[in-house]
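Here the complex is missing a single protein chain, while all its other protein chains stay put.
Letters are used for the chains, namely A and B, taken in the order the chains are written, and counting of residues starts over at 1 for each.
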Amino acid sequence: MEYEAVIGMEVHVQLNCKSKVFCGCSTNFDAPANTNVCPVCLGMPGAMPVLNREMVTKSVAVGLALGCTISRWSKMDRKNYFYPDQSKNYQISQYDLPINHDGFLDIDVDGKKKRIGITRAHMEEDTARNTHTLGGGQSGVDFNRCGLPLLEIVTEPDIRSADEAYAYLTELKQILQYLEVSDCSMEEGKLRAEANISVRPVGTEPFGTKTEVKNVASFSGTYKAIEFEIARQIQVLNDGGKIIQETRGWDDDRGVTFSQRAKESAHDYRYFPEPDLVPIVVDEAWEAAIKEGQPELPTPRRTRLIETFGLSAYDAGVLTQTRAMADYFEATAAEVPDAKKAANWIMGDLQALITQEEGDLSTIKITPLQLASMINLIEDGTISGKIAKEVLVDMFQTGNDPKAIVEAKGLVQISDTGELEQMIAAVLEKNPAQVEEFRSGKEKVIGFLVGQVMQATKGKANPKMVNEILRKQLST
Amino acid sequence: MSPWYEKSAFEIREAVASGAVSARAVTESFLARIDAVDAQVGAYTQVWRDEALAQADAVDAKIAAGEPVGALAGVPISLKELICTQAGETTCSSKILAGFQSPYDATVTQKLLADDAVVLGKVNMDEFAMGSSTENSAVQKTANPWDLSRVPGGSSGGSAASVASATSAISFGSDTGGSIRQPAAFCGCVGLKPTYGRVSRYGLVAFASSLDQIGPLTRDVRDAALAMNVISGKDPRDATSADLPAEDFTKKLGASIAGLKIGLPKEYFVDALGSEVRTLVEKATKVLEEQGAEIVEVSLPHTEYAVSVYYIVAPAEASANLARFDGVRYGFRHPDAKNVTEMYVKSKSEGFGEEVQRRIMLGTYVLSSGYYDAYYLKAQKVRTLITRDFDEAFKACDIILTPTTPSTAFAMGEKSSDPLEMYLNDIFTISANLAGIPGISLPCGKSASGLPVGFQLLSKAFDEATLLQTAYCYEQHGGNDLGLPALS
Partner (left out) sequence: MSTITRSDVAYVAGLAQLDMDEAATERLVDEMNSILDYMAKLNELDTDAVEPMMHAMALTNVFREDEVAPSLPRELALRGAPVHDEEYFMVPKILDAEGGGA
């Protein structure tokens, strides 16, 4: 029998507020254990939560970007369960009135567009972190993470493959980063993805029994875990077995999912409205103000870059991967005659340097204006493209202006015809054998001769002119 | 001259601020009184002798230096065991919090200290404020100072017993379903539950968050107004506290009540009401009528549902509020716990008393899957109806007058076997918590056996000023100064 997968994603993203959801403790990730804690986030007797306004603003910003309906009237609820990562043994979350609901996200897999429904995106507090490395049969609890602002984004079961899941996560992450509401670092657990996976015979409606794959540390891991889990479920069914509803972890080394909780007890969370907090009303004015402050999102931006600068879809895709990169590109492109050149330099040499130095586009020393100035030096013939690569490295390291570098290092391209003619004549004189070969029809040897000229000029010779003069002299 | 411990907070503050007496002398007078009588009464769970004297000295130093002093300068007060204090312990009279030292002061604690009150210590209560007799304390028994074989009421029984036995001038309790007003009635003192949101709950260990309020138990109405001036106000740390301009709650004391409409809800004057109580409450009504109030009959038709609503909503909220006592961050952990589940189960089962466990069970049940709509949602809907009753009634009157309790203080052990019977003791006080309105209980005489009887006045939300005005008027003209109980 042929099966298809039915997948829904739940993504928890930490919003980058300065303080926690319900108290003034810092959200700094690097603090030593249990130093960003106070009576509120430790659930001390008598302590009370007060909602961080920025949490609401950022959550609504995400909701708007995901095409959600923003709840005019929303509230926080208590979700009751006992676990040592909780400080109150209830989590303040949202149950029946999430701040955002009924949105969508469009993804593109191999050129095929697909709309993934967003069920809801609701606010909640993060839980504490447990460490199991202390020994002595004990676990340690660090409440620094407890109470960090979390948005849980839940999709409809619209995803049909690991590819679609990967595209969804990538697109979602891009949007969150564009909105600057989270840095989405998966290593730091600031973005956590869970997949609810089931399979059903192609052409049938009812959902199969689902498993929930949790605790995967990367998108590629999620991709592999989904692939594995789909195959595993189909295998089980083909062998006449039954899928057990359970939570499964992902073993990245072995490339397998494994059962994490043998029995998934029917959760009875006893949600009820949080009596310590009052309802949240996002009126039209507030919603409009949040909308007003939103940046252009990746999809419209891609379209605009293609239309405005004549970029290929691929280049536009690469350049809009981050808002910083797109901003950088546009700032550079505005200052050069050919935007495509700006695109090539940013995606090529500059990106390579950044990757090599493990830097970040938003913090590098080269400004878009400086990059544009460098590109213009090539355009007006002041330097060659080859020299430009050297100049770029210098700019990257020093932050100096390309003109200043070119002047200081004497890298100005030799474009003086007389000077070049003399140098080329000298090279030809030193290499009579090669000249002979050329004249006997082995034109490939010209590459060697160009090389000799470049060597003699330390690469500063205008390559186009060198070629022309060489051919002229060889043919006489 | 009578000893300082017999004076009202107002008199003490005047005398201290004017230099007529030192705060230390007043404090010593109260400490001596505690030594003399509290062994019998058992109001105090902690006496902060040294800290209190140090606080008193600090007040005296301010006065000596000519600095301004606070509205409760030198007034010896006590705090219910569930109001967080950095000093001493905050145990909620529970084994699970035995020895617990709060790392912070409740907002009310801060305000009291800022206004130069002298904290003598903490007083007993029903464990986690669950009870009407203070018999549910895991720490000790507290007796009614008027009859040591009887309960002081609850859950703020320690507070009421302390004020009645003159071991603190003001005691701060909390009221979730009558926990200030009922013990005030049983012990013959004044007890005010403010409007929900009037006083910050930050640092009040929560029983039922949508019902709890801190309020004063005092010897007279003026002291209650004085205390409200200090503890009221918007607190940025309590999202449910009301953002209202500061108010002087003494401003209408002594003003005439001529023309004031006082409503008697017919549903409160029912057969369950003891005849002695009924007679005294009717007498109190007469006094107010003589002072010019117009007495009208009003109806609160959903009164009979209040107890049911309360015993769904309050345990539901409590079941979540008390989940945090798990032996991880503070409080008791059972020494035999070998794994996480055992840590929870053993610590809670041994740390919480029977009544607390009963209410956690009840609250957990009414929220559990399949029962939420039938119980919790239903109760919250009926709560709306109860609140609407008051809205309607207050269209016809300014103040509602009722008995505080159906009977006088009962004997220790008398009701503790039947939880439902104990719950019904709150029948007259619960509605005010459900509707969020303020209520005050004040003495209106003694029964034939010498036990205090109280009556209750209720007002619209945030109209404590009129409530206090009316109560003060009664106090001035009722001729019911109970004096002090005879304690050897």
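List of remarks:
The rule is simple: a contact is a pair of C-beta atoms (placed from the backbone, for glycine too) under 8 Å apart; a residue touches a chain by one contact, two chains touch by 3 or more.
On a predicted model such as this, the values are computed, not experimentally measured, just so you know.
Of the chains on view, those touched by the hidden chain across the whole complex are A, B.
For the options B:Lys111, B:Arg329 or B:Lys415, the residue in contact with the chain missing from this view is B:Arg329. Among B:Ala56, B:Cys187, B:Ala242 or B:Leu457, the one in contact with the hidden chain is B:Ala242.
Residue A:Thr127 is the one among A:Ser71, A:Thr127, A:Thr211 or A:Gln233 that touches the chain not shown.
Although one chain is hidden here, its contacts on chain A can still be listed: residues 12, 17-19, 23-26, 32-39, 42, 50-56, 75, 80-86, 91, 93, 124, 126-127, 130-132, 134, 137-143, 150, 152, 214, 260-263, 265, 268, 270, 273, 275, 277-281.
Within the complete assembly, residues 100-101, 103, 196-197, 210-211, 236, 239-240, 242, 302, 304-305, 307-309, 311-312, 319, 323, 326-333, 337-346, 348-349, 352, 357-358, 360-362, 364-365, 368, 371, 374-375, 377-385, 387, 419-420, 423, 434, 436 of chain B touch the chain that is not shown.
Convention: only the chains that are shown with their structure count from here on.
For this pair, chain A with chain B, the centres built from the Cα atoms lie 57 Å apart.
Residues 82-84, 90, 92, 97, 100, 102-104, 106, 201-206, 208-210, 236-240, 316-317, 319-320, 323-326, 328-330, 340, 344, 364, 367-369, 372, 376 of chain B are the ones touching chain A in the complex.
Residues 39, 42-51, 78, 80, 82-84, 87-90, 141, 143, 266, 268, 270-272, 275-278 of chain A are the ones touching chain B in the complex.
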